[in-house]
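All protein chains of the complex are present and in place, except for one that has been dropped.
First chain written, first letter: the chains are A and B, and each begins at residue 1.
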Amino acid sequence: MAALLEMEDVRAGYGPTSVLHGISLSVPEGEIVSLLGANGAGKTTTLRAITSGVHWSGHIRFGGKSLSKMRTEDVVRAGIAHVPEGRGILTELTVEENLKLGSHLRRDGAAVRKDYERVFEYFPVLRERRHLSASTLSGGEQQMLAVARALLMRPRLMLLDEPSLGLAPMIVRAIFEIIKTINQTDRVAILLVEQNARLALEISSQAYVLEVGRVAIKGASAELKGNESVRRSYLGY
Amino acid sequence: MLQRIRNAPPRYWLVAVVILFFVGWPTVISSFQTSEWSQAIILAIAIMGLNILVGYSGQLSLGHGAFMALGAYTSAILAHRYKMDYIVTIPIAGLLTGIVGFLFGVPALRLSPLYLALATFALAVVTPSLIKRPDELTGGVQGISLAPPDPPQFASDTFSAVTGAPMTSDQWIYYVTLAFALVLFWLAWNLVRHRAGRAMRAIRDGEVAASASGINIAGYKTLAFGISALYAGIAGSLFGLATSFVSPDTFPVSLSIQILVGAVIGGLASIPGPLVGGIFAYFLPIESNQWVPTQTWIPSQIAATVVKAGPAVSYGVVLILIMIFAPNGIVGLVTTGYTRLRRRLRGAAEREAGQMPPDPQTIS
Partner (left out) sequence: MQGLTQQVISGIATGGIFASLALALVLIYNAMGLVNFAQGEMAMLATFVAFTLIDHGMSYWIAFPLTLVIAFAGGILIQRIVIRPVERAPVLTMVIVTLGLATLVNGLAGFIFGYVPRSFPSPFSVQTVDILGAFVSYRDLGVIGVSAVVLLAIYLLLQRTTVGLTLRAAAHHPEASRLLGVRVSWMLALGWGLASAVGAVSGIMAAPILLLEPNMMQTIIIYAFAAAVLGGIESPLGAVVGGVIVGVTVNLAGTYLPFVGGDLQLAVALAIIVGVLVLKPNGLFGRPSVRRV
């Protein structure tokens, strides 16, 4: 059975600088896959390529269909939610309006309302602040808003770019718990880019390690976690 | 000396040919046509002024018609009321307008390019009413009439020696205009080549970086405004001379647009651009006006409306198309075409050496 997301020999870059030199990876239906590696290895660029934020060549297939030449908004409409670096919060709008932009494409009213309830259960602070400007949220709260919004999109695949960046450890744990729950409850596949390799390996079933634009290592997370030399050389712990 | 002449780049020869053309042109065309060409050159001077502001220092002013009006009225009032020799009033008008422009440049520093465009546009629209108000001085709605000057003896003698006919007033005005144009274009060329020009271009391309290199941004931007206004003032003054008449209605907002159109069509940030633009912007409506009525298949009512509306429609379309397809104007097209041709002629050698194509100059 083909995986939900398949990337084959993808090259991408910014202008004359090439960042990805032939990435191949796949995300199976309903699984969490980590994308690890040092700064500048190309993790963010990989996610950007999927949602057409950068020019790429090679093959990217989602649910069997090629994503080549599609515009960002159309890739998203096909069922991919992308929480970018910096979270992509629309600070000119309120918290509630941000959430609404998550659900605005959906037609199943009753399910949407249920999802709102779940979102407020996971992140009560969002209910408290719903009518305030999104710019008043702290970093951790913005991350919650971003994840909540992605959940409301009911995507088949979620791309998360460094959800732990700049957040206090307790908040990071809370968010990762919820990410795991979302994956289990909604069967959403997740491609998780993370610097915090340990956390990422804990919740994911598979992992790829990027080095200078290429896949250096790939395998089951459990194995990578257990392999000391891999951890030392590639994951830094 | 001879060596330098022989080694001069082809561009210098082209300039010499162009100058000779303009000097000799009135000898082969009618006096009336000569006065038309005077106006085209006057427009070119105003456009050169705008070009210094927009093309070289990146500030957009839509109010150059207002500066032309200031120059024109200064000269007209000095000549009419105070009986000064008109030619003498021209540099005075230019200087006065330049100073006013410089002072304008000061508050303009605080405005973003968009707001500056907005404010100067409003100024251009308001200008006719501002002129009408102090009617004691400006003659109000009726304006000021001027007597066309007679050519001085030496000029008339030279001219009749060449053509066998005495020089008319219009032809003398043409040569005065041409003289000013040559001086002003030469000044502009020097300005651009040397420190002030480089500073301005650095500012245009990125103020933050320019200020980091220690350039006095405020100084150069206001200087650009002042110089730009000076050019417009001289153009306005010459305009009064050429038409023997100034009135509020001769400086509507469409004049400012015409100057902008000419600048854009000719090519911003270039020296020959304003000349090309001035000729084009001046003659396009006239030619279409003259051409349409001669087409007998167009009913006269429609012809009349087309004559009235045609220029606007064609200006508008041309402006849009140029911005989309050729933002560097005609001169830009020619230069890029020439560069491409040269590269192709020079062959693959350069391409293999991995040379990057030169960036066309753009407005920021």
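Definition applied: a residue touches a chain if its C-beta (ideal position, glycine included) is under 8 Å from a C-beta of that chain, and two chains touch if they have at least 3 such contacts.
As the structure is a computational prediction, the values presented were derived from the model and not from experiment.
K.L.:
From the listed residues A:Ala38, A:Val54, A:Leu90 or A:Ala216, report the one that touches the chain absent from this view.
P.N.:
In the full complex, the listed residue that touches the missing chain is A:Leu90.
K.L.:
If I consider the whole complex, including the chain that's not displayed, which of A:Arg77, A:Lys114, A:Arg198 or A:Arg232 touches that chain?
P.N.:
Of all options in A:Arg77, A:Lys114, A:Arg198 or A:Arg232, contact with the hidden chain holds for A:Arg77.
K.L.:
Which of B:Met84, B:Ile99, B:Val125 or B:Ala155 touches the chain that is not shown?
P.N.:
Once the missing chain is taken into account, the touching residue is B:Val125.
K.L.:
Residue by residue, what part of chain A touches the chain that was omitted?
P.N.:
51, 71-73, 76-77, 82, 84, 88-93, 97, 100-102, 104-105, 149, 153
K.L.:
Could you list which residues of chain B touch the chain missing from the display?
P.N.:
Residue positions of chain B that touch the missing chain: 54, 58, 60, 62, 107, 110-115, 117-119, 121-123, 125-126, 129-130, 132-133, 253-254, 257, 260-261, 264, 305-306, 308-320, 323-324, 327, 362-364.
Here, only the chains that are shown with their structure count from here on.
K.L.:
Between chain A and chain B, what is the gap in Å from one C-alpha centre to the other?
P.N.:
Comparing mean C-alpha positions, chain B is 57 Å from chain A.
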